[in-house]
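Missing here: one protein chain of the complex. Every other protein chain is in place.
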Amino acid sequence: MYNKGTIIPGLIIFVLFVTFPIWFNGLTTAGDLPKPELPPGGEKQCVNTAEYMRANHMQLLNEWRDNVLRDGNREILEIDGKKYPKGLQTACMSCHSQKEKFCDSCHTYAAVEPYCWDCHLTPKETASKEAIH
Amino acid sequence: MALAKLEQLSKSVVQGPSLATGAVPTKDWMDTPVIFKEGNFAYPAKKEKVEYLDSQEGLSFPNARIWSPDEDDWKLPEDWQETILKGLKERLDKFRSLKIFMDCCVRCGACADKCHFFLGTGDPKNMPVLRAELLRSVYRNDFTLAGKLFGKMAGGREMTVGVLKEWFMYSYQCTECRRCSVFCPYGIDTAEVTMMIRELLHTVGIGINWILEPASNSNRTGNHMGLQPHTFKDNVDFLAEDVENLTGVKINHSFNRKGAEVLFITPSADVFAEPGLYTAMGYLALFEQIGLDYTWSTYASEGGNFGLFTNNELMKKLNAKMYAEAKRLGVKYIIGGECGHMWRVVHQYMDTMNGPADFLEVPRSPITGTVFDNARSTKMIHISEFTADLIRHGKIKLDPSRNKNVRATYHDSCNPARAMGLLDEPRYILDHVVPEWFEMPENTIREQTFCCGSGTGLNTDEIMELRMRAGLPRANAVKHVIDKHDVNMLSCVCAIDRATLSSLMGYWNPGCDVCGVSELVGNALVMDNEKRAMGYDAEGNESELPDGFRTMV
Partner (left out) sequence: MKYAFSFLAVLALVLIAWLGSMIPGMQYLFGVAIPYLAILIFLGGFIYRVVQWAKSPVPFSIPTTCGQGKSLDFIKQDKLDCPTKTSEVVARMFLEIFAFRSLFRNTKSELHEGPKITYESSRWLWLAALLFHYSFLVIIIRHMRLFLNPVPQWLHFLDFLDAGAMLQVGAPLLYASDLAILAGVLFLFGRRLVNRNVRYISLANDYFPLFLIFAIASTGILMRYFLRTDIDIVNIKELLVGLVTFHPVINFKIGSIFYIHVFLVSALLIYFPFSKLMHMGGVFMSPTRNMANDSRAKRHINPWNDPSIKPHSYAGYEDEFREFMVDAGIPVEKELPPKKDEE
């Protein structure tokens, strides 16, 4: 083998790049899985199944946002006798009231930063704002 | 085969059905066999030349025989296929460039229309990428996992006589000019591929006479022309006399003189044929004027190296004479004349092959004191470097008006441009020796320069049409400056160019002459105690001869 002085370091750098996630994670620690906290009120029912919501909630919320804000369609959903006004705060967070313990747990894990909170307030924030006024 | 008339060929290049004109062949290139007919191949090497080379120590040129490419039977040795594959394996192990160039091509096609052979012939196999695929397909088939598993589907094909014939056709339609390599995103150099194919062909006895005869001449007599020592001397003596006749200054030159400071080596074509002769006169005049202590050599009387166009063993053997002679004569360093491929060898190969030249000294101009640090190991400098330095230091007096009839342009020869980086030295010289000169369009000069179309030993008459086609991009760029600036002189620093561009200009741009830069230097040079031969100008007044050296022969 010729030019070992440059080729071997080059290959080492290459291997380090490719195996980056292995050594960056500290070799064996997988880290904690997110444990989203279920609604403190103990509700069991939602607008759709848990599997569906886990995979599709962002698209559902996006659709609601478009319905309500862009099309003015504020039709209230009724599922199994329960009424859900389309909205993050009005529907979802009325049960899942703790953003930090519910939404954020998975979002942080998957490095997702939804822009919901650019406009919306969490129940906690609402409470603290009300207190100030 | 008679050369096609200008109108015919002009039409054929633009309208003839070819890939370059838009007619895409319906058949895959692998299914398109080559057909040899008079005019599309250079004649095979004469049996006795091959035998002579084969008999030389360190060389192998087997299978000397009488054969012709247009016959079906090429009289190959029984085990030719094995020889080729073994030779390929050996070369893969010896040249990393070959391995990388075989493996890395993505067929992006950036090289396709950069080749002068493709532009002139429109033959798909003259696209550099396809030229390399001719070898790559065999490499894939026999040396890669994908090829072994998937064969043709993976772009592999078996080594057959048809493939071998294709190799011969297209490795001798490439002048190893490296233009494609400038544009390749991986720097794949078709010259390297062509060299390997030519080497492989020689292992089974396939070579052309226009290369092997000069090479064997060079080995035996010291120069391609086969000039024996006394003839070589006579030729230079004649030129010296002509210089004296023009300038009135006696030229003191010497041959094989021990103890000279400098050994001067130039392509033998410069002392043998027009218009190189005038360039050689330029050298003689210049060296005389500055009083350089130098000698010519009859043993190392060839700057060029046709070995480069065969295989690296022969290149090394021929090149070795330069250092051997420098050592024998005890000179301090070597100055090389104007030549393209010679400088490829000197710049990129010589020191590696035949160095270290520890018996020589780092070149130092005795006139200006400049130390040529860029040649501190090889100890050989280019005449343009030497001359440019003289001009810079004001050590020679030049009268550009002596070249007042010359409206020059400058052709960068492939090798000095792309295998050396010698671009501005000749331009600097031109600035000082002619009243005015003009650059050709930017995509045709400097590192993008176009080959004369007949380099690497292809300047043989039987393939004249091919040469004129391949030279078209160059000729066309010259035509541009002829039309725009009335250019009448194509200057260059290459002996092959001086020969081939003359034919090329004669065909495409009649009226445009070709010269070496040193000829223009010699013409403009004001010598001490000169007594110029006088003639009459257009108005009938007595004046210096307007065409300088050209009036003398």
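The letters A and B name the chains in turn, as written, and every chain counts its residues from 1.
Basically, a residue touches a chain if its C-beta (ideal position, glycine included) is under 8 Å from a C-beta of that chain, and two chains touch if they have at least 3 such contacts.
Note that the coordinates shown come from a computational prediction; the quantities given were computed from them, not determined experimentally.
Undergrad: What chains on display are touched by the one that is not shown?
TA: Across the whole assembly, the hidden chain touches A, B.
Undergrad: Among the options B:385, B:497 or B:544, which residue touches the chain absent from this view?
TA: Touching the chain that is not displayed is residue B:385.
Undergrad: Touch as defined at the start, partner being the missing chain; which of B:48, B:82 or B:103 qualifies?
TA: Of the candidates B:48, B:82 or B:103, B:103 is in touch with the missing chain.
Undergrad: Would you write out the residues of chain A that touch the absent chain, in ascending order?
TA: Residues 1-4, 7, 10-11, 14-15, 18-22, 24-25, 27-34, 51, 54-56, 58-59, 61-62, 106, 108-115 of chain A touch the chain that is not shown.
Undergrad: Name every residue on chain B in touch with the hidden partner chain.
TA: 10, 13-14, 19-22, 24-25, 29, 56-59, 92-101, 103-110, 112-114, 119, 124, 127, 129-130, 133, 144-146, 153-155, 178, 181-189, 192, 219-222, 228-230, 233-234, 255-258, 298-299, 312-313, 316-321, 324-325, 328, 346-349, 351-353, 355-356, 370, 372-378, 380, 385, 388-389, 392, 417-425, 428, 441, 443-444, 446-448, 472-473, 476
Convention: only the chains that are shown with their structure count from here on.
Undergrad: Go ahead and note the Å separation of the Cα centroids belonging to chain A and chain B.
TA: Centre separation, chain A to chain B: 69 Å.
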